[in-house]
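This part shows chain A:
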Amino acid sequence: MSLEPGTYFFSGNEAVAEAALLAGCRFFAGYPITPTSELAERMARRLPQVGGVFIQMEDEIGSIMAIIGASWGGLKAMTATSGPGFSLMQESIGFAAMTETPIVVCNVQRAGPSTGMPTYVGQGDVMQAKWGSHGPYEIIALSPSSVQECFDMTIRAFNLSEKYRVPVILLMDERLSHLYEKVRVPSKNELIIINRKKPREKKGFLPYKADDDLVPPMPPVGEGYHFHVTGLTHDERGYPHMDPEVQESLIRRLNDKIRKHVDDIVEIDTFMMDDADIAIVAFGSVVRPSIRAIKLSRERNIRAGLIALKTIWPFPDKFFEDISSRINTFIVAEINYGQVVREVKRAIGDKAKVLLLPKMGGALHTPEELLDILMREAK
Partner candidate 1 sequence: MPMQFVKYHVRDKYLKTDRLPHIWCPGCGIGSILNAFLLGLEKANIDPDKLLVVSGIGCTGRVAGYLNMDTFHTTHGRAIPFAIGLKIARPDMHVVVFSGDGDLVTIGGNHFIHAARRNNDLLVILVNNLNYGMTGGQVGATTPHNAITTTTPYGNIEDDFNIPFLAAAAGAVYVARWTSLHVRRLAWSIAEAFHRKGFRLIEVISQCPTTFGRRNKMPNGLDMLKWFRDNTIVKHNADLRETRIELNRKIVIGKFIDIKDKPTFEEQAYGLVEKVRGVKRGE
Partner candidate 2 sequence: MINNQKQKTQTIQVKRRGIVYLVKDRCKGCGFCIEFCPMGVLKPSKDFNAQGYHYPILVEEPPNKVCIACGFCTVICPEFAIYAEPMEEEKK
């Protein structure tokens, strides 16, 4: 049984697990890793209760390949990991992108690189989430900043992965995964659940011929479609085809099916931006001290606002282009040495000043640190 509607007290890890079940996830493959083991543990307990299967694999590569296999078998499937495991999954993320396999990967970011600080927060995997596998491809990455958002965005992650047949990465961080908060679970008729399109007819079916939305219907196995799935460059029949023209049209479509639907995919939260002339750009846990800093700055008559990125990939270029004319300074606060700041600069160009407020990992920015830079820059 999935969760009944109502109010619950969950950690971020638990909220993701419960939301996944509600979204229809019936297979989880994972490998233990701090700080996301509780997610796997909850799945191990809960999946059999809803008729699903949990498997603990021998490593993260096996985990992600198992969920890709299960997705082709018709199940909604997810895995969860953190930095070191996420690094191991990169080749397979490229495979899922190339074969247009709906999967959800929850990456709870911790301080890195390497083993780093396993039990402390980090946000250093933003670029890896987008560029971690080789070759040009697009994925979707969502970034929650509260336990409620962990819950809501997990359902959204499944919906987007099914709709666009793309890996969706839930880019969490350690603070959120261990934070306990109130979560409101919506009723059945409030829930929106999207399932992959199926082919309309078998005759003349081409497994990789896309509809107008650039997404091809996904054939079920065992029904006589006789389709072939390969990570090699393939034509509309799904046959390997080593030809620059085939590569051109396939890879363009794989990227464009995301790029052309940015408006559908991207979500941004703003706080006190209506009259702001200086803005903090934040995502994940850093959104929380940022809200406090904005409130403190308003008490000091600084017209500051907050842009909270809920979708990091595809990056909300258009939002920043539009807003850049009325903001003098953007302060990008992130727990790394400058990743999202590059995207903000790229989107804005020289229309405004863009500053980085980095943290190397292990702790959030304090509201005071954020307030200090706002006061300095607002002068």
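In this text, a residue touches a chain if its C-beta (ideal position, glycine included) is under 8 Å from a C-beta of that chain, and two chains touch if they have at least 3 such contacts; residues count from 1.
Picked so that all candidates are chains of the complex that A comes from, given by their letters.
These numbers were taken from a predicted model, which means no experiment stands behind them.
Trainee: Among 1 or 2, which chain makes contact with chain A in the assembled complex?
Mentor: 1
Trainee: Of all residues in chain A, which touch candidate 1 in the complex?
Mentor: Chain A residues touching candidate 1: 27, 29, 48-49, 51-55, 57-59, 61-63, 65-75, 77, 91-92, 95, 219, 221-232, 239-240.
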